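Shown below is the structure under consideration.
Of the protein chains in this complex, all but one are displayed in their positions.
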């Protein structure tokens, strides 16, 4: 269970890292959308491994095979299925670890849950599962484009290096992609890059933080109780492999302020709707978007596969020492940027499709 | 929409802060449970306002009226409904603000979403909505007790004051409740209390951080993709009023470490299952519990109701100055402790009820 | 589980027949609706027992107490909760049957499922549970009114008596209610009435068939695969107590025809959309409404409570003879008319709220 996400734009992924194929089925795609398939491919290329020294050397084309839901270039409103065959899976390094639980991986917990496990490369827990999410996010992004919503994420921190302030009103994805690390602060980007290469050389890994902005989100998306916009964003982000933290707006820093400092004063906006002078709320108040940029961050732990010797146990609860093998990223952050964006697109579109429709006798909106 | 939470233990809340009543319906309560109704009341008493200088002076008994689902002291497996009548609602202070949007409140966003709003005290966005959650959490806690799972939360930070380390293996709720702030570090608790009283005197408010531990969680709860245990916890916590951040295990701090430092080495455990030497994972690996204590934190922004003059606009987009009125907490943290625990209980029970059942021909678990 | 119905207009009922109260929570009510509370009461009055010799003598006012979701006469878009206290519950006749399984009742199956049972009057399986459904249906009907959709059901058959043809284009609920049996064929209605009274005198009961029409349903409601409009209607109807059959359009009779006879030829309609010359499809083709009246029927078995001696067993699997007691309807059909209408309104509104919204670049509709 748990392989579907969303209530109105429902994304279901399937596939194991070293199985025959991975894929995604999207139910709830608005009909009549002229789908830009190349744009899906471009988004997948950002997520793909084998992009250089910062990523895993595994080579997968990750070109989506569209199986359904599209006819004469337009979406039918029926499920859109996309398939990704595995071409460069290599289970060899995992054979010797098949009875060992790699520390801070999902090996043990998968077996605890299911009593059975595909030990080749992480199976379903592999970050490779996100290929379908990114493809679905690319479709969602196209629908959001019709609503004037755009989403940009970037690397804010790698290890202990932090980028300086970024202009969230103007930052483009091209600016982000100009950096191999996907950090738009050029003064820090190359240091981050060097840190990652150094960690790789040490057989070690780094974590970090991604920040994301969604611009053009109209006021009124989100629901006031359990399905708050930030609650759904939090779930979406914590569902990404290696994600361990989430902040909406001023997050943990805001928790240390007084209310008089942290509140966002309203001023009249040019479109007849209020704007806020500050945006500590991160564009969300009471779980509902207020028309300001939606801002949040996601913390990723360092990749669990390290090459130094680690203490562990095997499936018989016997102690072992393990120096991991297998292809992996020394730092997941650069490739996590499109993953964060994809999940943000899924959440925003789901809420956009879920906004209440006006009744004829409804009162005027403010 | 969005008033229900959970897939197997489904909690639906209803009611506005100043309406006739609030309530909760729980579908999926295991049948045959000998329900301790007094324990529900005790949990509600922890959440109740009017507890002293740290909380809102509104006086509500918040004793649950059980309407259904219980017969001769046992749950029937049918929906358990509980009702809470509002006795001390006073809409007077809100009349003068009915056309104003209080900064960082949900007034504007509610109207943006629905085109209509109950302006009396926050309506559905009020923290008063959580009375039903806490009652449902108290039921969930009783079921979890049968599974040997217990949940304890405490205040770790108020404003800029932080508690020292806490022994998460032994901390009790009685120790937490011994402090009016619900901070078990006695050396810090009274300072926090003084800070809150000072903020209240200034007409200002404070935020903070709550930490929570769940002990006795068996390995194998959670799902590997979207419904990761920490993803569902993140959603649950960010759905609480004023929550703006979430960390699972080492969270943002772990993002700054190297993999070799942050990994949790496995060692043989006494019950034939592995344990970890450290617990940076917070008891969750690959989204699934590993048998170690589940650990997470939640950041709460300072309460938005401040008495100093703030810039804002009215429903006609005209500028105003507002000094808020109405009863409120100067700091939500002490009362948020039972809310965090309640949501944690709901998530844990939902996953516990959702674990796969063995088939007869299933292989032996490790 | 299973106490909620609908995906967009989500109705959750709670309460046992002889418990403190029954109720309903509706999530997804469109905001800004000027709710006619008296109309809800009027609909409940049609369902109420104690209406005369054809129904159970139990006397319940069944006036809804609105607890939430309404402010200054308009819906807030938040959950609408309605409560119905039990005033005339009398468990006395059930004491002697508490260890017996009444034939064709839910006594044994409830215990098989839950291991525990409220033996007072059927508990959750009682037709009394439908009070919340009818109240929710009355709300749905008001929203459907804004969309120009109206729903009328009537009794077509009682025992072996069948009404003659009815003009489904013009039949009104007033015409239906003019008959105590709710059969608009006046030549048959009084015979049906006499049959019911005779069955009651014999300590016996009757079943029958209800037919229902929904007019003004626009083309395009329903989904082509699992959530076909007729599939959801079938589920809704079979979820009513004592319902055992469902037909959409020509149903079982159509199964005996050839395709050339059963097909509905299209002709140009006055509004630029096609109409059909016949309506064997019952207004639904491929699971989606085609703009013609939606027509279906529901078969109800005779009430299981009969006063003649019946063979049965007790909870210890020992044989017994049972002559049932307790207040009940000799024929559920007259009171089932508002139940069928309510469920039809819930399904139609759910699909109406679920129709795809146009994108800006969508092609012109035909």
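Order of writing sets the chain letters: A, B and C. Residues in each chain are counted from 1.
We adopt the following convention: a contact is a pair of C-beta atoms (placed from the backbone, for glycine too) under 8 Å apart; a residue touches a chain by one contact, two chains touch by 3 or more.
Note that the coordinates shown come from a computational prediction; the quantities given were computed from them, not determined experimentally.
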Which residue of C:18, C:74, C:124 or C:335 touches the chain not shown here: C:124
For subunit A, the residues touching the chain missing from this view: 1-4, 8, 10, 12-16, 19-23, 25, 27-28, 31-32, 65-69, 71, 74-81, 83, 113-118, 123-124
Residue numbers in subunit B that touch the chain omitted from display: 30-34, 74, 77-78, 143, 146, 224, 353, 356-363
For subunit C, residues in touch with the removed chain: 1-5, 13, 101, 103-106, 108-116, 124-125, 129, 157, 159-160, 199, 204-209, 218-228, 230-239, 241, 244-252, 254-269, 272-274, 276-277, 280-282, 284-291, 299-306, 308, 310-313, 315-319, 354-356, 358, 362-366
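What we mean here is this: only the chains that are shown with their structure count from here on.
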Most distant chain from subunit B by Cα centroid: C
Chain centre separation in whole Å, for subunit C relative to subunit A (CA means): 45
Geometric centre distance via CA averages, subunit C-subunit B, whole Å: 39
Touching two or more other chains - residue numbers and ranges from subunit B: 1-4, 13, 113-116, 124
